[in-house]
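The complex appears here without one of its protein chains, the remainder shown in place.
Up next is chain A:
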Amino acid sequence: MFRAASAAVRATTTATMAVAPAVTARVSSASKTSATTTTTAKATAAASATSAMGGNRLVAGGSLLGSGNYANGGNVPFAVHMRSSANGNASFGGMTGQKRFATGWATTALSPTSPFSATVGLDDEQLMFYETAAAFAAENIAPHASKWDAESIFPKDVVHELGNLGFGAMYTSEEHGGSGASRLDAALVFEALSMGCPATSAYLSIHNMCTWMVDSFGSDELRAEFVPRMATMEALGSYCLTEPGSGSDAAALRTTAVVSSTDEDVYVLNGEKAFISGAGETDVYLIMARTGSESGAKGVSCFLVDAESDGLSFGGKLDKMGWNASPTRPVIMQDVKVHKSRMLGAPGEGFKIAMKGLDGGRINIGACSIGAAAASVGIAREYVLERTAFGKPLARFQNTEFVFADMAAKLRTSRLAIRDAAKLLHERSPLATSSAALAKLTATEQCFDVINSALQTLGGAGYVADYQIERYLRDARVHSILEGSSEIMRLVTARAIFADQ
């Protein structure tokens, strides 16, 4: 159910009105591509356009005809280009690089005959999940993703809308408002949304993980209190395991939860968590803390902590390479009091709960990598079909063909690994954990390579923000680090291989 047609016509209408100041076409006579627009480029482009025209020439028809187009004479005025795309034809000459290539990823991923297809093999319902998420991403995420990245904006309004569509608790049971869908359904959604913005989709996956943990391990009262609000994304979640002193060695965490001397029903938390997504702007924190005297995993319990708790504070927002649409901060606990009813599961079960959450999280992060790669290859494919060098489109060179074939092989393999792991997890297969691990290992690393390759095919344009691929690359880089680094994924997989010996 791809709603883009009305979006396209609406987009055409609004874009025509917005076009006057914003559009410039830095087009050489050889190619018709690279009509780009950025708000910062407005001033400089207008200046260069008027100077190219030899001064302040008033263009016939007024400002509606993008002045930049006249800088290379012979080019059809912008307004006419817009009309030609209004009839539904995929001739987007003149549209911004972002809008135009945004269609590239949509058509590539949805084409039934492309090796890049995201939808072949899905049943009708799965197809609807994917297409709904892809349509939502095209309309509500893709147009803003660059801005969110550039200005480090956490798109809470969009996140809440996702909650309204039931994307907040996809594989959580329906009892308290979850959608009761499968792990695969969720992976498809994260994949599709990531084509718009991997950072937003990844945050959504973290939230889904938290909601599932509360629903699966919380007491009935706790579930009734929190799951409904989390399912609609009225209350947003953060997952707090990593500390300054322990990432991969998660069981060595040092945050303590000591029974209060004044009230035996209350634990007092002290410690610090690092690199927490959403921290400072979310409402519910799932914090793994040491309750027992044992070191290692056995002494850890999982607590649900309210953002408003006394003693809970947050460090400065980190300036990161990517994932700028989700804020990352340390979480600081100074004598934070938490009632024992807020513990998920029993004392000492926290580590196990955390790892169970991550099994799903790993599949979801892998899915986010796939979406980012899918968008990148879609953009790159459109580009190489248009861009010419040495007398023909880049796509006609064997090197380009081979590069795309390799990207397709990696992308399809990643997709299959992640979707298979999702099915195994849903079936509670004994292979679930190691499958999730090797699927994350595969998908995050292969898809990063795919995005990097796609970037290279764009040449200089690949390095430019307008073409989006560099943003997907920066976002995808962290996927082989968090929720279990590639190195840990190898440990987990190897452990399953040599289990009995």
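Following the convention adopted for this analysis, a residue touches a chain if its C-beta (ideal position, glycine included) is under 8 Å from a C-beta of that chain, and two chains touch if they have at least 3 such contacts; residues count from 1.
Following the convention adopted for this analysis, contacts and distances are computed from a predicted model.
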Checklist entry - Looking at UniProt, which of "Electron transfer flavoprotein subunit beta", "Integrator complex subunit 13", "Cullin family profile domain-containing protein" or "BHLH domain-containing protein" names the chain we cannot see? => result "Electron transfer flavoprotein subunit beta"
Checklist entry - Of the residues A:Thr113, A:Ser261, A:Gln398 or A:Gln501, which one touches the chain left out of the display? => result A:Thr113
Item to check | Chain not shown: contacting residue from A:Ala142, A:Met170 or A:Ala325 | outcome: A:Met170
Next on the checklist: For a quick check of understanding: of A:Glu125, A:Glu221 or A:Glu294, which residue touches the chain that isn't displayed?
Outcome noted: A:Glu125
Next on the checklist: Under the stated touch rule, tell me which residues of chain A contact the chain that is not displayed.
Outcome noted: 1-6, 8-10, 60, 73-77, 80, 84, 88-91, 103, 106-107, 110-113, 124-125, 127-129, 131-132, 135-136, 164-167, 170, 174, 179-181, 185, 189
